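Attaching a single structure in C-alpha coordinates format; questions to follow.
Apart from one protein chain that is not included, each protein chain of the complex appears where it belongs.
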Amino acid sequence: MSRLSIIPKLKRRKILDAIASGRRMDGRGLEEYREISVRRGVVEKAEGSAEARIGDTWVVAGVKIEIGEPFEDTPDEGILVCSADFAPVASPTFEPGPPDEASIELARVVDRGIRSSDALGLKDLCLIPGRKVYVVYIDLCILNHAGNLLDAASLAAVAALMEAKKPIYEVRDGKVYPTGEVEPLKLRRLPIAVSMAKIGDVIVLDPTFDEEEVMDTRITVTVDEEGNVCAVQKSGPQGLSVEEIWKAIEIAVNKAPKLREKLEAAL
Amino acid sequence: MSEEKWRRVDGRAWNELRPIKIESGVLPNADGSAYIEMGRNKIIVAVYGPREMHPKHLAKPDMAVLRCRYHMSPFSTHPRRSPGPSRRDTEIGMVMRYALEPAIFLERFPRASIDVYAEVLQADGGTRCASITAAAVALVDAGIPMRDLVAACAAGKIEGHIILDLNDHEDKYGEADVPVAYMPRLNKVTLLQMDGVLSPDELRRCIELAIEGCQHIYELQREALKRKYEEVVEEVKGDE
Partner (left out) sequence: MSAYFENRAIVVPGDILYEGRIRAGNNTYRMGGRVYATHVGLVEYGRGVVSVIALEAGYMPMVGDIVIGYVVDIDVGQWIVDINAPMNAILKVPDAMEAPFTPELVMTEFLDVGDTIVAKVVDLDRRRTPILSILGGELGRVDEGLIVEMTPSKVPRLIGKKGSMVSMILKETGCRLVIGENGRILIQCADREDEELIVNIIRKIEREAHTTGLTNRVHDYIMRMRGVRNE
(Lines give C-alpha, C1' and ligand atoms only; values in the text may rest on other atoms or scores of the structure.)
Protein backbone atom coordinates (compact mmCIF):
# COMPACT_ATOMS: atom_id res chain seq x y z
CA MET A 1 0.00 0.00 0.00
CA SER A 2 1.29 3.43 -0.81
CA ARG A 3 1.86 6.07 1.80
CA LEU A 4 -0.64 8.32 0.08
CA SER A 5 -1.35 11.38 2.17
CA ILE A 6 -3.54 13.09 -0.39
CA ILE A 7 -6.82 11.67 -1.55
CA PRO A 8 -7.18 11.48 -5.34
CA LYS A 9 -9.70 14.02 -6.68
CA LEU A 10 -11.55 11.26 -8.50
CA LYS A 11 -12.17 9.44 -5.22
CA ARG A 12 -13.11 12.64 -3.44
CA ARG A 13 -15.78 13.34 -6.04
CA LYS A 14 -17.17 9.79 -5.80
CA ILE A 15 -17.48 10.12 -2.04
CA LEU A 16 -19.20 13.50 -2.29
CA ASP A 17 -21.59 12.30 -5.00
CA ALA A 18 -22.49 9.24 -2.98
CA ILE A 19 -23.21 11.31 0.12
CA ALA A 20 -25.28 13.78 -1.89
CA SER A 21 -27.37 10.84 -3.13
CA GLY A 22 -28.03 9.77 0.47
CA ARG A 23 -26.32 6.41 -0.04
CA ARG A 24 -22.66 6.25 0.91
CA MET A 25 -19.80 4.48 -0.88
CA ASP A 26 -20.21 1.38 1.29
CA GLY A 27 -24.00 1.38 0.79
CA ARG A 28 -24.87 2.86 4.18
CA GLY A 29 -27.40 5.58 4.83
CA LEU A 30 -26.18 8.89 6.25
CA GLU A 31 -27.09 8.09 9.85
CA GLU A 32 -26.06 4.48 9.95
CA TYR A 33 -23.15 2.79 11.75
CA ARG A 34 -21.03 0.09 10.21
CA GLU A 35 -21.19 -3.29 11.90
CA ILE A 36 -20.09 -3.02 15.51
CA SER A 37 -18.67 -5.77 17.68
CA VAL A 38 -17.30 -5.61 21.21
CA ARG A 39 -15.45 -8.44 22.91
CA ARG A 40 -14.24 -8.37 26.48
CA GLY A 41 -11.32 -10.12 28.16
CA VAL A 42 -8.90 -10.23 25.24
CA VAL A 43 -5.77 -9.68 27.36
CA GLU A 44 -5.87 -11.77 30.54
CA LYS A 45 -2.87 -10.06 32.12
CA ALA A 46 -4.65 -6.73 32.20
CA GLU A 47 -7.06 -5.98 35.05
CA GLY A 48 -9.65 -5.43 32.33
CA SER A 49 -9.52 -5.49 28.54
CA ALA A 50 -11.70 -5.38 25.47
CA GLU A 51 -11.58 -4.95 21.74
CA ALA A 52 -14.05 -2.96 19.70
CA ARG A 53 -14.50 -3.15 15.96
CA ILE A 54 -16.51 -0.74 13.86
CA GLY A 55 -16.30 -2.01 10.29
CA ASP A 56 -12.57 -2.49 9.69
CA THR A 57 -11.59 -0.14 12.50
CA TRP A 58 -10.11 -2.16 15.34
CA VAL A 59 -9.08 -0.91 18.78
CA VAL A 60 -7.90 -2.83 21.85
CA ALA A 61 -8.14 -1.27 25.30
CA GLY A 62 -6.34 -2.52 28.38
CA VAL A 63 -6.92 -1.40 31.97
CA LYS A 64 -4.20 -1.61 34.59
CA ILE A 65 -4.83 -0.66 38.20
CA GLU A 66 -2.09 0.38 40.58
CA ILE A 67 -1.69 2.30 43.85
CA GLY A 68 -0.33 5.82 43.83
CA GLU A 69 -0.43 9.22 45.47
CA PRO A 70 -3.41 11.47 44.75
CA PHE A 71 -3.09 14.88 43.10
CA GLU A 72 -2.80 17.72 45.60
CA ASP A 73 -6.03 19.38 44.50
CA THR A 74 -8.06 16.14 44.70
CA PRO A 75 -6.60 14.35 47.75
CA ASP A 76 -9.64 12.10 48.21
CA GLU A 77 -10.02 10.92 44.61
CA GLY A 78 -8.53 8.10 42.60
CA ILE A 79 -6.64 8.90 39.42
CA LEU A 80 -7.65 8.10 35.85
CA VAL A 81 -4.95 8.10 33.16
CA CYS A 82 -6.00 7.49 29.59
CA SER A 83 -3.44 7.21 26.78
CA ALA A 84 -3.54 6.13 23.15
CA ASP A 85 -0.91 4.78 20.81
CA PHE A 86 -1.42 5.06 17.07
CA ALA A 87 0.67 1.96 16.50
CA PRO A 88 2.27 1.93 13.05
CA VAL A 89 0.62 -1.47 12.44
CA ALA A 90 -2.67 0.38 11.98
CA SER A 91 -2.12 2.48 8.89
CA PRO A 92 0.46 3.15 6.18
CA THR A 93 0.40 6.78 7.29
CA PHE A 94 1.35 6.12 10.93
CA GLU A 95 5.01 6.42 11.84
CA PRO A 96 6.65 5.06 14.97
CA GLY A 97 7.30 7.80 17.47
CA PRO A 98 5.92 9.68 20.46
CA PRO A 99 2.15 10.32 20.54
CA ASP A 100 1.16 13.03 18.08
CA GLU A 101 -1.70 15.50 18.49
CA ALA A 102 -4.27 13.14 16.98
CA SER A 103 -3.52 10.32 19.43
CA ILE A 104 -3.43 12.74 22.35
CA GLU A 105 -6.79 14.18 21.32
CA LEU A 106 -8.25 10.69 21.01
CA ALA A 107 -7.14 9.74 24.51
CA ARG A 108 -8.32 13.01 25.99
CA VAL A 109 -11.80 12.84 24.49
CA VAL A 110 -12.25 9.23 25.64
CA ASP A 111 -10.97 10.31 29.08
CA ARG A 112 -13.36 13.25 29.22
CA GLY A 113 -16.46 11.12 28.60
CA ILE A 114 -15.50 8.74 31.40
CA ARG A 115 -14.38 11.51 33.76
CA SER A 116 -17.29 13.93 33.25
CA SER A 117 -19.90 11.24 33.72
CA ASP A 118 -17.92 10.11 36.79
CA ALA A 119 -18.29 6.60 35.42
CA LEU A 120 -15.58 5.37 37.76
CA GLY A 121 -16.69 7.17 40.90
CA LEU A 122 -13.21 8.50 41.59
CA LYS A 123 -14.08 9.29 45.23
CA ASP A 124 -14.63 5.55 45.79
CA LEU A 125 -11.11 4.90 44.61
CA CYS A 126 -9.44 6.59 47.55
CA LEU A 127 -7.74 4.41 50.17
CA ILE A 128 -6.06 6.99 52.43
CA PRO A 129 -6.97 10.62 51.65
CA GLY A 130 -3.96 12.62 50.58
CA ARG A 131 -1.72 9.55 50.53
CA LYS A 132 -2.95 6.41 48.80
CA VAL A 133 -5.45 6.10 45.97
CA TYR A 134 -6.09 3.72 43.09
CA VAL A 135 -4.62 4.76 39.74
CA VAL A 136 -6.64 3.42 36.81
CA TYR A 137 -4.74 3.36 33.54
CA ILE A 138 -6.63 2.93 30.27
CA ASP A 139 -4.31 2.28 27.36
CA LEU A 140 -5.73 2.30 23.85
CA CYS A 141 -3.94 0.39 21.14
CA ILE A 142 -5.10 1.12 17.58
CA LEU A 143 -4.63 -1.96 15.38
CA ASN A 144 -6.43 -0.90 12.19
CA HIS A 145 -7.49 2.61 11.25
CA ALA A 146 -10.51 2.58 8.93
CA GLY A 147 -12.08 5.77 10.27
CA ASN A 148 -13.92 6.87 13.41
CA LEU A 149 -11.28 5.68 15.85
CA LEU A 150 -12.88 7.69 18.60
CA ASP A 151 -16.15 5.77 18.89
CA ALA A 152 -14.31 2.44 18.71
CA ALA A 153 -11.75 3.56 21.29
CA SER A 154 -14.47 4.81 23.60
CA LEU A 155 -16.42 1.54 23.33
CA ALA A 156 -13.28 -0.50 23.96
CA ALA A 157 -12.31 1.65 26.96
CA VAL A 158 -15.71 1.43 28.64
CA ALA A 159 -16.01 -2.30 27.90
CA ALA A 160 -12.58 -2.87 29.44
CA LEU A 161 -13.59 -0.90 32.54
CA MET A 162 -16.82 -2.91 32.81
CA GLU A 163 -14.91 -6.11 33.37
CA ALA A 164 -11.95 -4.62 35.23
CA LYS A 165 -11.23 -5.89 38.72
CA LYS A 166 -9.31 -3.91 41.28
CA PRO A 167 -7.16 -5.48 43.97
CA ILE A 168 -8.59 -5.07 47.48
CA TYR A 169 -6.31 -3.46 50.04
CA GLU A 170 -6.60 -3.43 53.78
CA VAL A 171 -5.86 -0.10 55.41
CA ARG A 172 -4.08 -0.47 58.75
CA ASP A 173 -2.16 2.17 60.73
CA GLY A 174 -1.99 4.54 57.79
CA LYS A 175 -0.62 1.87 55.50
CA VAL A 176 -2.17 -0.30 52.77
CA TYR A 177 -1.72 -4.06 52.58
CA PRO A 178 -2.78 -6.21 49.61
CA THR A 179 -5.31 -8.87 50.57
CA GLY A 180 -4.88 -10.89 47.40
CA GLU A 181 -8.60 -10.48 46.72
CA VAL A 182 -10.12 -8.52 43.85
CA GLU A 183 -13.47 -6.89 43.20
CA PRO A 184 -15.12 -5.32 40.14
CA LEU A 185 -14.69 -1.59 39.58
CA LYS A 186 -18.47 -1.08 39.51
CA LEU A 187 -19.09 1.46 36.77
CA ARG A 188 -21.72 4.08 37.57
CA ARG A 189 -22.27 5.14 34.00
CA LEU A 190 -21.65 3.85 30.50
CA PRO A 191 -20.73 6.94 28.45
CA ILE A 192 -21.03 6.43 24.69
CA ALA A 193 -19.16 8.54 22.13
CA VAL A 194 -20.94 9.17 18.84
CA SER A 195 -18.93 10.83 16.06
CA MET A 196 -20.15 12.49 12.92
CA ALA A 197 -18.45 14.16 10.01
CA LYS A 198 -19.68 17.25 8.26
CA ILE A 199 -19.12 16.78 4.56
CA GLY A 200 -20.44 19.61 2.42
CA ASP A 201 -23.87 20.39 3.84
CA VAL A 202 -24.43 16.91 5.15
CA ILE A 203 -23.82 15.30 8.55
CA VAL A 204 -22.77 11.66 8.25
CA LEU A 205 -22.54 9.28 11.18
CA ASP A 206 -19.53 7.04 11.76
CA PRO A 207 -17.25 8.34 8.97
CA THR A 208 -14.87 5.93 7.21
CA PHE A 209 -11.19 6.72 6.71
CA ASP A 210 -11.89 8.08 3.22
CA GLU A 211 -14.80 10.18 4.43
CA GLU A 212 -12.59 11.64 7.15
CA GLU A 213 -10.09 12.53 4.44
CA VAL A 214 -12.67 14.68 2.64
CA MET A 215 -14.66 15.96 5.64
CA ASP A 216 -14.89 19.63 6.54
CA THR A 217 -14.99 18.93 10.23
CA ARG A 218 -15.99 16.36 12.80
CA ILE A 219 -18.09 16.47 15.92
CA THR A 220 -18.14 13.91 18.72
CA VAL A 221 -20.90 13.94 21.31
CA THR A 222 -20.62 11.62 24.30
CA VAL A 223 -23.90 10.68 25.97
CA ASP A 224 -24.75 8.96 29.28
CA GLU A 225 -27.68 6.64 30.11
CA GLU A 226 -30.02 9.49 30.90
CA GLY A 227 -29.40 11.16 27.60
CA ASN A 228 -27.20 13.83 29.13
CA VAL A 229 -24.21 15.00 27.15
CA CYS A 230 -20.95 14.36 29.01
CA ALA A 231 -18.35 15.39 26.43
CA VAL A 232 -18.20 17.22 23.13
CA GLN A 233 -15.35 17.68 20.72
CA LYS A 234 -15.46 19.60 17.48
CA SER A 235 -12.34 18.73 15.54
CA GLY A 236 -11.31 19.88 12.10
CA PRO A 237 -10.74 23.08 10.22
CA GLN A 238 -14.22 24.18 9.08
CA GLY A 239 -17.15 25.52 11.07
CA LEU A 240 -20.55 24.16 12.06
CA SER A 241 -23.83 26.07 12.15
CA VAL A 242 -25.85 26.02 15.35
CA GLU A 243 -28.50 23.96 13.53
CA GLU A 244 -25.87 21.40 12.57
CA ILE A 245 -24.76 21.19 16.18
CA TRP A 246 -28.35 20.58 17.37
CA LYS A 247 -28.72 17.91 14.73
CA ALA A 248 -25.48 16.21 15.80
CA ILE A 249 -26.61 16.18 19.44
CA GLU A 250 -29.97 14.76 18.47
CA ILE A 251 -28.37 12.00 16.39
CA ALA A 252 -25.98 11.15 19.23
CA VAL A 253 -28.74 10.96 21.84
CA ASN A 254 -30.76 8.70 19.53
CA LYS A 255 -27.91 6.40 18.57
CA ALA A 256 -26.18 5.99 21.93
CA PRO A 257 -28.64 3.43 23.40
CA LYS A 258 -27.99 1.06 20.47
CA LEU A 259 -24.25 1.21 21.10
CA ARG A 260 -24.79 0.74 24.82
CA GLU A 261 -26.67 -2.47 24.03
CA LYS A 262 -23.55 -3.71 22.24
CA LEU A 263 -21.52 -2.97 25.36
CA GLU A 264 -23.90 -4.76 27.66
CA ALA A 265 -24.22 -7.75 25.36
CA ALA A 266 -20.44 -8.09 24.93
CA LEU A 267 -19.00 -11.34 26.21
CA MET B 1 14.83 -36.95 39.75
CA SER B 2 14.15 -38.70 36.46
CA GLU B 3 13.21 -36.76 33.33
CA GLU B 4 9.88 -38.63 33.15
CA LYS B 5 8.64 -37.67 36.61
CA TRP B 6 9.75 -34.03 36.59
CA ARG B 7 7.07 -31.65 35.44
CA ARG B 8 7.24 -28.01 34.49
CA VAL B 9 5.30 -25.27 36.21
CA ASP B 10 2.58 -25.43 33.54
CA GLY B 11 2.60 -29.24 33.34
CA ARG B 12 4.42 -29.51 30.02
CA ALA B 13 7.01 -32.14 29.20
CA TRP B 14 10.60 -30.87 28.92
CA ASN B 15 10.50 -30.90 25.11
CA GLU B 16 6.94 -29.66 24.66
CA LEU B 17 5.94 -26.35 23.04
CA ARG B 18 3.11 -24.25 24.41
CA PRO B 19 -0.12 -24.29 22.35
CA ILE B 20 0.41 -22.13 19.26
CA LYS B 21 -2.15 -20.45 17.05
CA ILE B 22 -1.13 -18.54 13.93
CA GLU B 23 -3.42 -16.62 11.61
CA SER B 24 -2.37 -14.72 8.49
CA GLY B 25 -3.93 -11.63 6.93
CA VAL B 26 -5.66 -10.21 10.01
CA LEU B 27 -5.14 -6.48 9.39
CA PRO B 28 -7.02 -4.93 6.43
CA ASN B 29 -4.75 -1.88 6.09
CA ALA B 30 -1.39 -3.65 6.14
CA ASP B 31 0.21 -5.14 3.02
CA GLY B 32 0.71 -8.29 5.05
CA SER B 33 -0.05 -9.30 8.62
CA ALA B 34 -0.19 -12.16 11.08
CA TYR B 35 -1.44 -12.84 14.59
CA ILE B 36 0.20 -15.34 16.88
CA GLU B 37 -0.70 -16.82 20.23
CA MET B 38 2.09 -18.81 21.79
CA GLY B 39 0.95 -19.84 25.23
CA ARG B 40 -0.30 -16.58 26.69
CA ASN B 41 1.73 -14.41 24.31
CA LYS B 42 -0.51 -12.47 21.96
CA ILE B 43 1.24 -10.56 19.20
CA ILE B 44 0.15 -8.88 16.02
CA VAL B 45 2.62 -8.14 13.22
CA ALA B 46 2.06 -5.84 10.25
CA VAL B 47 4.24 -5.50 7.15
CA TYR B 48 4.20 -2.41 4.96
CA GLY B 49 6.17 -2.34 1.72
CA PRO B 50 8.25 -2.60 -0.25
CA ARG B 51 7.56 1.14 -0.49
CA GLU B 52 9.41 4.42 -1.00
CA MET B 53 11.85 4.97 1.83
CA HIS B 54 11.17 7.95 4.09
CA PRO B 55 13.42 9.68 4.97
CA LYS B 56 15.16 9.23 1.64
CA HIS B 57 18.73 9.34 2.92
CA LEU B 58 18.23 6.01 4.73
CA ALA B 59 17.66 4.23 1.41
CA LYS B 60 20.31 1.91 -0.01
CA PRO B 61 21.02 2.13 -3.76
CA ASP B 62 21.30 -1.61 -4.31
CA MET B 63 18.72 -3.16 -1.99
CA ALA B 64 15.67 -2.60 0.18
CA VAL B 65 16.16 -1.69 3.82
CA LEU B 66 14.31 -3.89 6.30
CA ARG B 67 13.15 -2.00 9.37
CA CYS B 68 11.72 -3.85 12.37
CA ARG B 69 9.97 -2.18 15.27
CA TYR B 70 9.08 -4.20 18.33
CA HIS B 71 6.70 -2.60 20.78
CA MET B 72 4.90 -3.76 23.89
CA SER B 73 1.49 -2.38 24.76
CA PRO B 74 1.42 -0.84 28.24
CA PHE B 75 -1.12 -3.46 29.37
CA SER B 76 0.87 -6.43 28.01
CA THR B 77 2.80 -7.01 31.23
CA HIS B 78 2.33 -6.87 34.96
CA PRO B 79 2.91 -4.23 36.25
CA ARG B 80 2.00 -1.78 33.50
CA ARG B 81 4.93 -0.69 31.39
CA SER B 82 5.58 2.78 30.11
CA PRO B 83 4.33 3.25 26.53
CA GLY B 84 7.59 4.71 25.21
CA PRO B 85 10.24 2.55 23.54
CA SER B 86 12.81 0.97 25.86
CA ARG B 87 16.40 -0.05 25.15
CA ARG B 88 15.18 -3.64 25.17
CA ASP B 89 12.61 -2.86 22.46
CA THR B 90 15.32 -1.32 20.30
CA GLU B 91 17.59 -4.34 20.65
CA ILE B 92 14.77 -6.76 19.89
CA GLY B 93 13.86 -4.76 16.79
CA MET B 94 17.45 -5.12 15.66
CA VAL B 95 17.77 -8.87 16.26
CA MET B 96 14.42 -9.39 14.53
CA ARG B 97 15.87 -7.61 11.52
CA TYR B 98 18.97 -9.82 11.53
CA ALA B 99 16.80 -12.91 11.96
CA LEU B 100 14.54 -12.09 9.00
CA GLU B 101 16.91 -10.38 6.53
CA PRO B 102 18.63 -13.54 5.23
CA ALA B 103 15.26 -14.94 4.15
CA ILE B 104 14.21 -11.93 2.04
CA PHE B 105 15.27 -11.08 -1.52
CA LEU B 106 16.07 -7.50 -0.49
CA GLU B 107 18.22 -6.96 -3.59
CA ARG B 108 15.10 -6.94 -5.76
CA PHE B 109 13.91 -3.63 -4.31
CA PRO B 110 16.68 -1.05 -4.45
CA ARG B 111 15.96 2.17 -2.51
CA ALA B 112 12.76 0.82 -0.99
CA SER B 113 11.89 0.09 2.63
CA ILE B 114 10.12 -2.92 4.07
CA ASP B 115 8.67 -2.15 7.48
CA VAL B 116 7.83 -4.84 10.00
CA TYR B 117 5.90 -3.73 13.08
CA ALA B 118 5.35 -6.14 15.97
CA GLU B 119 2.83 -5.09 18.61
CA VAL B 120 2.81 -7.22 21.75
CA LEU B 121 -0.67 -7.24 23.28
CA GLN B 122 0.24 -9.73 25.98
CA ALA B 123 3.69 -10.93 26.98
CA ASP B 124 4.45 -14.25 28.62
CA GLY B 125 8.07 -15.06 27.86
CA GLY B 126 9.48 -15.62 24.39
CA THR B 127 7.92 -12.59 22.72
CA ARG B 128 10.90 -11.99 20.42
CA CYS B 129 10.68 -15.53 19.05
CA ALA B 130 6.91 -15.37 18.64
CA SER B 131 7.30 -11.98 16.91
CA ILE B 132 9.83 -13.40 14.44
CA THR B 133 7.60 -16.41 13.72
CA ALA B 134 4.61 -14.13 13.05
CA ALA B 135 6.71 -11.64 11.06
CA ALA B 136 7.83 -14.35 8.63
CA VAL B 137 4.18 -15.24 7.98
CA ALA B 138 3.27 -11.56 7.58
CA LEU B 139 6.11 -11.04 5.07
CA VAL B 140 4.82 -13.91 2.94
CA ASP B 141 1.29 -12.53 3.27
CA ALA B 142 2.62 -9.20 1.98
CA GLY B 143 3.85 -10.96 -1.16
CA ILE B 144 7.50 -10.23 -0.47
CA PRO B 145 9.77 -12.76 -2.20
CA MET B 146 11.41 -15.06 0.35
CA ARG B 147 14.05 -17.77 0.23
CA ASP B 148 12.54 -19.58 3.16
CA LEU B 149 10.37 -19.07 6.21
CA VAL B 150 11.92 -18.21 9.55
CA ALA B 151 10.64 -19.99 12.64
CA ALA B 152 11.78 -19.13 16.14
CA CYS B 153 11.61 -20.48 19.68
CA ALA B 154 13.78 -20.68 22.74
CA ALA B 155 15.28 -23.49 24.76
CA GLY B 156 16.83 -23.14 28.18
CA LYS B 157 17.51 -24.66 31.54
CA ILE B 158 15.60 -24.66 34.79
CA GLU B 159 16.32 -26.64 37.96
CA GLY B 160 19.02 -28.45 36.04
CA HIS B 161 16.69 -29.57 33.25
CA ILE B 162 17.05 -28.59 29.61
CA ILE B 163 13.63 -27.40 28.40
CA LEU B 164 11.95 -26.14 25.24
CA ASP B 165 9.99 -22.88 24.86
CA LEU B 166 10.34 -21.09 28.20
CA ASN B 167 7.32 -19.27 29.59
CA ASP B 168 7.59 -16.08 31.60
CA HIS B 169 8.10 -17.90 34.93
CA GLU B 170 10.78 -20.20 33.50
CA ASP B 171 12.48 -17.25 31.84
CA LYS B 172 12.62 -15.38 35.16
CA TYR B 173 13.62 -18.24 37.46
CA GLY B 174 15.52 -20.51 35.08
CA GLU B 175 19.28 -20.83 34.75
CA ALA B 176 19.48 -19.95 31.06
CA ASP B 177 17.47 -18.87 28.03
CA VAL B 178 18.58 -19.46 24.43
CA PRO B 179 16.31 -17.90 21.78
CA VAL B 180 16.91 -19.30 18.31
CA ALA B 181 15.50 -18.45 14.88
CA TYR B 182 15.98 -20.90 12.08
CA MET B 183 15.39 -21.19 8.33
CA PRO B 184 14.24 -24.82 8.07
CA ARG B 185 14.83 -25.47 4.36
CA LEU B 186 18.13 -23.66 4.18
CA ASN B 187 19.21 -25.10 7.52
CA LYS B 188 20.56 -21.81 8.90
CA VAL B 189 20.31 -20.26 12.35
CA THR B 190 19.49 -16.55 12.02
CA LEU B 191 18.96 -15.58 15.65
CA LEU B 192 21.04 -16.82 18.53
CA GLN B 193 21.21 -15.18 21.90
CA MET B 194 21.77 -16.52 25.36
CA ASP B 195 21.59 -15.30 28.87
CA GLY B 196 22.40 -17.32 31.96
CA VAL B 197 25.07 -19.95 32.42
CA LEU B 198 25.38 -23.25 30.54
CA SER B 199 28.19 -25.68 29.85
CA PRO B 200 29.18 -25.87 26.15
CA ASP B 201 27.45 -29.25 25.98
CA GLU B 202 24.25 -27.89 27.52
CA LEU B 203 24.28 -24.95 25.14
CA ARG B 204 24.59 -27.34 22.24
CA ARG B 205 21.66 -29.38 23.52
CA CYS B 206 19.61 -26.20 23.91
CA ILE B 207 20.32 -25.11 20.35
CA GLU B 208 19.45 -28.55 19.00
CA LEU B 209 16.25 -28.65 21.03
CA ALA B 210 15.27 -25.13 19.91
CA ILE B 211 15.82 -26.14 16.27
CA GLU B 212 13.51 -29.12 16.80
CA GLY B 213 10.92 -26.70 18.17
CA CYS B 214 11.42 -24.45 15.13
CA GLN B 215 10.79 -27.39 12.80
CA HIS B 216 7.44 -27.93 14.48
CA ILE B 217 6.56 -24.21 14.40
CA TYR B 218 7.51 -24.16 10.73
CA GLU B 219 4.78 -26.70 9.99
CA LEU B 220 2.28 -24.46 11.81
CA GLN B 221 3.43 -21.45 9.76
CA ARG B 222 2.91 -23.39 6.52
CA GLU B 223 -0.55 -24.48 7.64
CA ALA B 224 -1.48 -20.91 8.61
CA LEU B 225 -0.39 -19.57 5.22
CA LYS B 226 -2.29 -22.21 3.28
CA ARG B 227 -5.43 -22.28 5.45
CA LYS B 228 -6.88 -19.03 4.06
CA TYR B 229 -6.86 -20.42 0.51
CA GLU B 230 -7.87 -23.96 1.37
CA GLU B 231 -10.95 -22.65 3.15
CA VAL B 232 -12.05 -20.85 -0.02
CA VAL B 233 -11.47 -24.03 -2.07
CA GLU B 234 -13.72 -25.98 0.32
CA GLU B 235 -16.35 -23.27 0.26
CA VAL B 236 -16.39 -23.19 -3.55
CA LYS B 237 -16.72 -27.00 -3.65
CA GLY B 238 -19.68 -26.73 -1.32
CA ASP B 239 -21.38 -24.29 -3.69
CA GLU B 240 -21.21 -26.65 -6.62
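Read from first to last, the chains carry the letters A and B; within each, the first residue is number 1.
Following the convention adopted for this analysis, contacts are C-beta pairs under 8 Å (C-beta built on N, C-alpha and C of every residue); 3 or more make two chains touch, one makes a residue touch a chain.
Being a predicted model, the structure only gives us computed values, none of them experimental.
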item: Displayed partners of the chain not shown (whole complex); value: A, B
item: Candidates B:Ile43, B:Cys68, B:Val120 or B:Ile144 - the one touching the absent chain; value: B:Ile144
item: Omitted-chain contact residue, chosen from B:Tyr35, B:Tyr70 or B:Phe109; value: B:Phe109
item: Hidden-chain contact residue, picked from the options B:Gly32, B:Gly126, B:Pro179 or B:Gly213; value: B:Gly32
item: On chain A, residues whose C-beta touches the chain left out of the figure; value: 1-2, 4, 6-12, 14, 18, 21, 23, 27
item: Contact footprint on chain B, counting only the chain that is left out; value: 31-32, 49-52, 61, 64, 103, 105, 108-112, 140-149, 183-186, 221-222, 225-226, 229-230, 232-233, 236, 239-240
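As a convention for this text, only the chains that are shown with their structure count from here on.
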item: Residue ranges of chain B in contact with chain A within the complex; value: 27-31, 33, 40, 42, 44-46, 48, 51-52, 54, 69, 71, 73-80, 83-85, 115, 117, 119, 121-124
item: Residues on chain A engaged by chain B in the complex (per definition of touch); value: 1-3, 42-46, 49, 56, 58, 60, 62-64, 66, 83, 85, 87-92, 96, 98-99, 137, 139, 141, 143-146
